[in-house]
Structure formats: structure tokens, C-alpha cells
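The complex appears here without one of its protein chains, the remainder shown in place.
After this line comes chain A, so read on.
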């Protein structure tokens, strides 16, 4: 079970990022628990200023802009 957090204020790019990750996890058959974090204090607590950010199992793996499909595959495997 991978713990994934999508950091963002709820803008379109953040929604899309969450959707890309969910879809890719389904395709790969990987169990994930995805949480959308909108609390600014928590987002900045991860040291991220450019959203959307992605945290996998407590580690920041992405900040700013949509992640590419290869990135998502790498996080999930």
C-alpha cells in the first residue's frame, strides 16, 4: 500500500494530477491510498511552494506542473 499525497489548493492541475495517479495505479494494479492536501501550512511543511506537489510515502517526489506518465509509473513501482 503506497501512501500518496497530492499537494495543492484545488486548482485544475492538482485535480488532474490526482486523476493521473489514480488511473495509473489502477492500470498497474498497485494499491494506493491517495489524499488531497489543501492546507497551506501542511503543503509548505513539505517545503513545496509550486503546486501541484506529490508526496509518496512521506517523500516529496514532485513540485510544480503536471507530472509525466513515466514519473507516475516510477513512483508506483
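In this section, contacts are C-beta pairs under 8 Å (C-beta built on N, C-alpha and C of every residue); 3 or more make two chains touch, one makes a residue touch a chain; residues count from 1.
Here, contacts and distances are computed from a predicted model.
Asker: Unshown chain, UniProt name, "Permease", "Lipid asymmetry ABC transporter MlaABCDEF, periplasmic component MlaC", "CRISPR-associated endonuclease Cas1" or "Acetolactate synthase"?
Answerer: "Permease"
Asker: If you put the missing chain back, which residues of chain A would it touch?
Answerer: Those residues of chain A that touch the unshown chain are 8-14, 40-41, 43-51, 60-66, 68, 70.
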